[in-house]
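Following this message is one structure expressed as structure tokens.
Complex shown without one protein chain; remaining protein chains in place.
Residue numbering begins at 1 within each chain, and the chains themselves are lettered A, B and C in the order written.
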């Protein structure tokens, strides 16, 4: 399985526009961090929905790759979000992903998004990834 | 109700990072355009999922504001996506939104995303917006 | 492809508890009918959410089988619903399904649910089905 460094290199290559960091990496759960800066805020001083969606999508992807190896062809097939609270404007966003299923061709995971320092989730996501057939 | 120009000014103010354009604006249906450039592409030459999600979210928002007036406090409460085909790399993305419900406190809409020139949807979204109580 | 009679026989066998009828069957769109009787109503005189969910799931299934043939192993992998209005208590429910994608291994469709006689959708569903590999 890929090391944390290998995943970080992959992230930086595959998502050069993003600045997501791997906060923790365990077999059952991974957490990404999104450093929040002024450029990420919308009028009103909150992190935008698309930033949260991009972070959740990436957390799910990293959680799967951490288990199956770096398979760039895995693709998101569905993502659903509930937005529950306004993120804090002066705190980083954290996204914790748990895989609910890791099958041969389909993975399902859920993601909780938090503002650092407040344990109540600001958003919740569930997503599915299609995993291409592996040559054995 | 707001004019197209008023909506465009609002978009440019509220979403300064985005470059979405109002392609058409009718009472029952609105379409946004996302000009796709090299910077929007992921390795493999396709538009990223987060770009599609941001465009769908914005299309739903504009469709609601075009009907209720510019109410900046309307907030997305849920969004769900199905990603069906790889967008073309050399075509703009179009997002067409139809409102399914426009109630006093909740609006529901669906969005089809296309690559210009190919009528098959690349992604489909359904979203809900919470509308704040209006002072009469 | 299966005839309408073959699909009706399949429905009656596969879903013996349901009383859903095929209202119309076209290549791009199918409609099911749920005759609503007193037993289907909840206190308050409305059709229950689970009845609507079962009807939408079945409509998606029939839409797929009508295109790929009767493949009992196709399984729902995801379904998402928005409930928008209270169905009428004295009208049948109609569910109209359009397929958004029919790929080799995954189908995606959307369903609009109506009370007969009122064109505004009471609920909207999007679902995905996994299609087993076909032996050629």
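FYI, a residue touches a chain if its C-beta (ideal position, glycine included) is under 8 Å from a C-beta of that chain, and two chains touch if they have at least 3 such contacts.
Source: prediction; values computed, not measured.
Contact between subunit C and the absent chain runs through residues 13-15, 17, 39, 42-44, 48-50, 53-54, 57, 72, 75-83. Contact between subunit A and the unshown chain involves residues 80, 82, 84-85, 100-101, 103, 108, 110, 120-121, 124, 126, 128. Counting over the whole complex, subunit B has residues 77-78, 80, 105-106, 128, 130 touching the chain that is not drawn.
Going forward, only the chains that are shown with their structure count from here on.
Counting every residue number used by either copy at the subunit A-subunit B contact, over half are found in both chains.
For this structure, the chains sharing the highest number of C-beta contacts are A-B.
The chain with its C-alpha centre at the largest distance from the centre of subunit B is C.
Taking the mean of all protein C-alpha atoms as the reference point, the chain centroid lying nearest to it belongs to B. Between subunit B and subunit C, the superposing rotation on Cα atoms measures out at 180°, rounded to the nearest 5. Inter-chain spacing, taken between the CA centroids of subunit A and subunit C, is 33 Å. Centres computed as Cα averages put subunit B at a distance of 28 Å from subunit C. Per-chain CA centroids place subunit A at a distance of 22 Å from subunit B. Among all residues of subunit A, those that touch two or more other chains are 77-78, 80.
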